[in-house]
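Heads up, one of the protein chains got dropped from this complex, but the rest are sitting where they should.
By letter and in written order, the chains are A, B and C; residue numbering begins at 1 in each of them.
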Amino acid sequence: MIKVGIVGGTGYTGVELLRLLAAHPEVELTAITSRKEDGMPVADMFPSLRGRVSLAFSAPDKAKLDECDVVFFATPHGVAMSQARELLAKGVKVIDLAADFRIKDAGTFEKWYGMPHSCLDLLEEAVYGLPEVNREAIRKARLIGLPGCYPTSMQLGFAPLLAQGRPLVNEANLIADCKSGVSGAGRKAEVHTLLAEASDNFKAYGVKGHRHLPETTQGLEAIAGRKIGLTFVPHLVPMIRGIHSTLYAQILPEARETDFQALYERHYEGERFVDVMPPGSHPETRSVRASNQLRIAVHRPGGGDLLVILVVEDNLVKGAAGQGVQCMNIMFGLDESAGLMQIPVLP
Amino acid sequence: MIKVGIVGGTGYTGVELLRLLAAHPEVELTAITSRKEDGMPVADMFPSLRGRVSLAFSAPDKAKLDECDVVFFATPHGVAMSQARELLAKGVKVIDLAADFRIKDAGTFEKWYGMPHSCLDLLEEAVYGLPEVNREAIRKARLIGLPGCYPTSMQLGFAPLLAQGRPLVNEANLIADCKSGVSGAGRKAEVHTLLAEASDNFKAYGVKGHRHLPETTQGLEAIAGRKIGLTFVPHLVPMIRGIHSTLYAQILPEARETDFQALYERHYEGERFVDVMPPGSHPETRSVRASNQLRIAVHRPGGGDLLVILVVEDNLVKGAAGQGVQCMNIMFGLDESAGLMQIPVLP
Amino acid sequence: MIKVGIVGGTGYTGVELLRLLAAHPEVELTAITSRKEDGMPVADMFPSLRGRVSLAFSAPDKAKLDECDVVFFATPHGVAMSQARELLAKGVKVIDLAADFRIKDAGTFEKWYGMPHSCLDLLEEAVYGLPEVNREAIRKARLIGLPGCYPTSMQLGFAPLLAQGRPLVNEANLIADCKSGVSGAGRKAEVHTLLAEASDNFKAYGVKGHRHLPETTQGLEAIAGRKIGLTFVPHLVPMIRGIHSTLYAQILPEARETDFQALYERHYEGERFVDVMPPGSHPETRSVRASNQLRIAVHRPGGGDLLVILVVEDNLVKGAAGQGVQCMNIMFGLDESAGLMQIPVLP
Partner (left out) sequence: MIKVGIVGGTGYTGVELLRLLAAHPEVELTAITSRKEDGMPVADMFPSLRGRVSLAFSAPDKAKLDECDVVFFATPHGVAMSQARELLAKGVKVIDLAADFRIKDAGTFEKWYGMPHSCLDLLEEAVYGLPEVNREAIRKARLIGLPGCYPTSMQLGFAPLLAQGRPLVNEANLIADCKSGVSGAGRKAEVHTLLAEASDNFKAYGVKGHRHLPETTQGLEAIAGRKIGLTFVPHLVPMIRGIHSTLYAQILPEARETDFQALYERHYEGERFVDVMPPGSHPETRSVRASNQLRIAVHRPGGGDLLVILVVEDNLVKGAAGQGVQCMNIMFGLDESAGLMQIPVLP
């Protein structure tokens, strides 16, 4: 059994980690920290876990995280980078669900997250936890920076196009029109995500610039091995979970004959958690609700030169906690789908 | 034109007052205060008012409220009672949407609202602003304590039963099972009313005791002229606006022959904002959405001895701002429905 | 492995059975019938099952249901009673999710369901599939009539009160104010359950009388061994899954000293799927979402004589498919919780 600790388990990615890990056949949950809730049984805060998780929150200093095999950070940005070094030094692997180890360029990190990076050597060592792109590196990693929820869907959606030797689409002009459920904003008391504000309503936000843009650009350029240009427009959907990314790419004249459906199917052949749907499909977010699945459909409306890629994922699972568990499975040599075979909840 | 000021217009009852008053044919909006938002155009906070309300928030001291004919308090409990005296002294009428002037017994107020009442003489003078019960007193009032949202639906729902000379139902055992949309909790940043918490979810709350219980009991006893006993269980509905109260009363053996449908229709004959629906109806909250209407249906399942009364209202209109405007109309001798003839928005 | 067939898998209870059974460690799904969709892969209709259920719908005559160990009927009322006899004759056990085998009195069945009962001997033999009440009979049963969704919550909510030797509450005057998500109405194309009709809306329905009333009355009388009187008012909540029942019972003078919290805890001690929450709790429907759990809280507001019992369940799991699997587990001597340990999905 792998001994797992969680730092900061009071948010949505934290409770989702608990849901997944409590039912994971190879995991023993040994500690969950919250300075504020020290001593409170986790199931008092999240009654959905009554009878299933008997752990209580403990203050970080009492948590004995260094006796864990792996520690997940489900904390605000900036926490993991201040604690990772010590854990790694004791042989504990670290998986960060926040942004501390996502962006390789410290200047870019500081610009978008408003804090200097305090851990440059580890930043260099950290592996970007997107298994379908980075599986081998993850296998050997001690420290994982998990992708953001939007970046997961954009990267897996664009990857087959960009991973070819030569450009197939106008890579300077990629567009990602993304829509997310409200849980993506986290479990923070804020006015704009109140039900009375966000329900029966739809809006774009962050059009000027969003933190997930530099991360995604970095990821897409790594996949392509070339510079790319991306416009990313996020929108807020009046629902709890789910991301739907509608991706647009202009097909280059020399690539007009490409069978993009086949390209996508081939690219993701054998991937357990990426489902390339049949031509003409319109994936729905509920078709992956509460599961680690991501689904993709490839469209070319009117047979024209614009490719429209539809991607859905559950932002809390494949976009966060589930992807973390998937990385853990890889890091510890387990079956990659261990504890991740929940069937989506529909309706 | 009646000059109207609003103290504290950044919450839901405030913006609803603005929606109603900005279109009221006899009203001139002259001031709206918010210490925190001093100088900010109201329409910057609420873009729905762009092009319709040109007023900016102003700090209380600059607002010249004493030049108004009437001032609405859409503030947290405790504010109106600290400012009403001064305004009244200058001949300004006051309508409080909070609880400061609802409960006549200062001890009861203190017990439920956690603060002593600072204005006992005005408390005695204040008129409870429920027009269908208190119209004549409202006409002469300088100071109105508007009913809460739940209490409006419960009182208007039970009133015809209790207003008869002799008891028709077991008045010691009234039950009100009430359901409210989330806007009833106000525009405060809180976790439990986030969309990701309150959507696709249903729960009761405050079963132990809720502030609207003593207010409603006081109102029902005033209507009946007798002691009554009420159990009130509020629930949170994953919707924005609307209250649905399901009321239960045990018919007394001597009242079994009563035609309750006729009793209700007679009681509310001529009332513009109370609609007694035909027998067998199930009023929906959306049938009153964004309007000052309240609808009632009278049921006696299986022809038995339990009366089931269904009541719907929009908690922000008939349950708050609309009722305030209705009181204002009465106080100033206007047509009671002036500015209140919006047709409900369906779907 | 138990060979399982499903008749009529295109509705919500059908797809929920598939979600549960496809992940059940002791089950082999062998057939699912739909005359209309003969040949269509199940996962084409429900993409959530892509990669997890490879079965296609087949016409009833091709389905070889008689080779199954057990067949679930997730069909409209009236289907199971026309096919059960033949299956039972071949040694196949039958679990009906519709109402055909719920109500013991054929006249009552005909009155509420508008069709005569065609299978009176089997009706007598059929066992009411509520494990917490009927476990021993279920163990020996060949034919199960599963409780309706509302009746499950009402019966398990009232059971501890009624199961005592002497009456503790006024059993002639029980009230159940129940609220259900829209999936309870099934996957039928109807106007009143469209999102544009039922969303941001709340209403009661069927106040005159609802089919779940006679079933629940029968169940409660069986538990009490006495006549009872129940008023049942169902309401439609703008959410997908979940039932919240608010139950009211008048405590008898001689039972005033009873510790009802202790009574409930004792009654459900050892039950895996019934959680009696601590005093003062307000269970939320999402705390059981997508799981077989049912939670109960016991209140006595103001220390008075009215007991308020709050009950939540997922109408598609404990209120339907999950309860069916629970019964199957009992019938086949498996661990009662096999395949039913999904942790509720929150948020």
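Throughout what follows, a contact is a pair of C-beta atoms (placed from the backbone, for glycine too) under 8 Å apart; a residue touches a chain by one contact, two chains touch by 3 or more.
Predicted, not measured: the structure shown is a model, and the values here were computed from it.
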Residue of A:Gly165, A:Pro253 or A:Gly280 touching the missing chain in the full complex: A:Gly280
Residue, one of C:Gly181, C:Pro214, C:Pro301 or C:Pro344, that touches the chain absent here: C:Gly181
Touching the absent chain when the full complex is considered, from A:Ser54, A:Ser82, A:Thr231 or A:Ser337: A:Thr231
Selected residue (touches chain absent from view) among C:Asp105, C:Glu190 or C:Asp335: C:Glu190
Residues of chain C (touch criterion as defined above) contacting the omitted chain: 12, 181-183, 185, 187-191, 193-200, 238-240
In chain A, positions touching the absent partner: 173, 175, 177, 179, 181, 196-197, 199-205, 207-209, 229, 231-233, 235, 237-242, 244, 246, 248, 250, 280, 282-286, 289, 299, 301-302, 304, 306, 308, 310, 312, 347
Footprint left on chain B by the chain that the document does not show: 12, 15, 19, 22-23, 46-52, 183, 187, 199-200, 240-241, 275, 277, 281, 283-284, 286-291, 293, 295, 316, 341-347
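We take it that only the chains that are shown with their structure count from here on.
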Same or different contact residues where chain C meets its copy chain B, judged by the half mark: same
Innermost chain, taking as reference the mean of every protein Cα atom displayed: C
Geometric centre distance via CA averages, chain C-chain A, whole Å: 37
Distance between chain centroids, defined by C-alpha means - chain B, chain C (Å): 39
For chain B, residues contacting two or more additional chains: 181, 196-197, 199-200, 238-240
